[in-house]
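What you see is the complex with one protein chain gone and the rest in place.
Letters are used for the chains, namely A and B, taken in the order the chains are written, and counting of residues starts over at 1 for each.
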Amino acid sequence: MASDQQTPGRPQGRRAIARARRREALGRGWRQFRTHRGGMAGLGILVFFTLVALLAPVLFPPETISVTQATGELLAPPSAEYWLGTDDSGRSMLALLAWGARVSLTVGIAATLISMVIGTSVGIASGHYTGFGGATLQRLTDWVLVIPFLPLAIVLATVLGGGSTLTIIVVIGVTSWAGTARLIRAQTLSVEGRPYLERSRALGSGNWHQMTRHVLPNVFPLVLTNTTLTVAIAILSETTLSFLGLGDPLRPSWGSTLDQAFSNGAVSAGAWWYIGPPGLCVVLVVLSFTMIGRALEQIVNPRLGRQ
Amino acid sequence: MAVLELDDVSVTYRSAAGPVPAVRGVSLTVDTGSSLGLAGESGSGKTTVTSTVLRLLPKSATVTGQVLLDGEDVLTMRWGRLRAVRWATASVVFQGAMHALNPVQRVGHQIAEPIRLHEKSVSEPTARARVGDLLEQVGLPSRVAQSYPHQLSGGQKQRVMIAMALACGPRLIVADEPTTALDVMVQQQVLEVLAERVRDLGLAMVFISHDLSVLASACDDLAVMYAGQVVEQGPSDQVFENAHHPYSRALGDAFPRIGDMRFRYSPSGLPGDPPFPGEAPSGCPFHPRCPQAREVCSTTEVQLRPSGERRWSSCLFAPEVGT
Partner (left out) sequence: MTESVLEARNLEVTFRGRGNQTARAVDGVDLSLGRGEIVALVGESGCGKTTLSRALLGLERPSGGEILVDGQPLEYSAGALKKHRRSAQLVLQDPTGALNPRRSVYEAVAEGLRVHRFDGDERAAVADALSRAGLRPPERFFLRYPHELSGGQRQRVVIAGALVLQPQVIIADEPVSSLDASVRGEILALLLSLRESLGLSLLVVTHDLGVAWNIADRIAVMYLGRIVEQGPTEEVLSAPKHPYTRALLSVVPEIDHVDPIVLTGEPPDPTAIPSGCRFHPRCPALRDGEAQAVAEDCRSKDLPVLSDADGHEAACWLTGTPAGH
């Protein structure tokens, strides 16, 4: 094309155009995010814990959290050597927390991914298909929604074979998608009524095209804000499941640390350093995700922030 | 008394491609019991200028100048006050508003929403009766209240939107192309309904349309916008029949007169494209498309000036009147 040569440096081809547009949208989103104080604080906390999780093996060699190779006194209060004291096996609490961050964050994020993928697919499909299929999916969603979480999770964990991080991830993932699915379904229904879907149908598009090109981009902001909430829930669930002894005993998480603290009488021994710090970590991470979620919500839904 | 006064209002959008000065120094006044028609090409800034009235512009827009609604400055109003003013003092029928209806709620419920919001004490039966009244005012049977939006045709939805705008008995109605989706028959009825409100209730109205013949029949005064500025203003029948600006003339002439063979198979339009905001040509911004343009048009800055009794035009060759 002649006009192509006149203005070099303009994006060429549709991939390039899509990329340029996305980069621009991301840039705009980030600029807005930066102005949101809560969101930045949340991000700060999250970055901190992520770094700790990543650096745990460097900062605290694996021996430090091995029950047999622990060097500290049992249940010692914080000291110059053990900043946060030790547990009932004499392991450094600080090391336990750092290693715990690895498990807790991994479980939180991986389980959320599973939950989001299932929830979004089921939500969109049940809103898009009006016939029997849609109704069945909706029935399934409602059914999963009313089953109490704990019994279902315990049964699942037993069936899948308890005691591994992977099991915990899968259990949390497949039990927590229903709320998301319901939310996404409602949003899908309102998108379905829009004329641009009609236009797309008139262009000859099929169901897959309509769901991925029109419905998904329009429900995606909701998915995104919902993600942060689900991460928080997943981290708490991991704590609960570990607390019930369903976690991997060889890999301490914040939840299993809390579990041990309680079962080994940390409360009666007055060992606050055994209970407080892991609890605080859970609260902080959950809080950080919620704050990030709030900020994202304001960015993707400008009507909230117009005032 | 002036319900709405815009004084030297300019609006600039920030966009990825740089600032977009969509409205440049517009001043307008609308009195109680009178109506102002706003005409102009697509993109000339009609919606933007009226959106300043209720501060409905996106965050990316910067507004300068003064917007007085009943003497109160809208641009500096507190958020709470602004909320109270919306619907109750001034309400808007948005362009293409019909798709703004919530698809999963009955339209009766949606019409009653502003009533419930602004008059907390209103009882359910009263609200319902008022919804029925409003629907009949716009020429729909009151049972339409029970319908969902998808059960209504485009024209019916547009009338629901007008009923909604009338719900709280506002003093100013901004109607942004309210009749473009309506057939001539209903358009005639809706124009009559709106004109009646203006006459009987002393309502003020700003009516946006690109159809000069509709504006001429519905409004007392007419303002024609081009590239973000008002280029002609005056009593509507005079502007329609004897325009003082070549652009208004072109707009009026562009509508075919049925039966006139000149228009058969030859839809007439104005040649060329309107300028991008921010790239308005020097001198008179209309000069590249103006059939009457001369040398001076591209070099002389133009501004709106009196061109007759109650008439203004920015064309250099409009009739002169002494000041």
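One rule holds for everything that comes next: contacts are C-beta pairs under 8 Å (C-beta built on N, C-alpha and C of every residue); 3 or more make two chains touch, one makes a residue touch a chain.
Computed from a predicted model, the values in this text were never measured in an experiment.
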In the full complex, which of B:59, B:199 or B:264 touches the chain missing from this view?
B:264
Touching the hidden chain in the complete assembly: which of B:210, B:245, B:287 or B:311 does that?
B:210
When the complex is taken as a whole, what residues of chain B touch the one chain not shown?
13, 15-17, 40-43, 47, 58, 95-96, 98-99, 139-141, 143, 146-147, 151-156, 177, 180-189, 192, 210-214, 216-217, 250-252, 254-259, 263-270, 273, 276
Touch list for chain A against the chain that is not drawn:
1, 3, 7, 10, 12-14, 17-18, 20-21, 24, 194-196, 198-206, 209, 213-214, 217-218
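By our rule, only the chains that are shown with their structure count from here on.
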CA centre of chain A versus CA centre of chain B: separation in Å?
48
Going by the contact rule at the top, pick out the chain B residues touching chain A in the complex.
16, 58-59, 79, 99, 102-104, 149-150
Taking the complex as given, what residues does chain A use to touch chain B?
24, 28, 189-190, 193-195, 302, 305-307
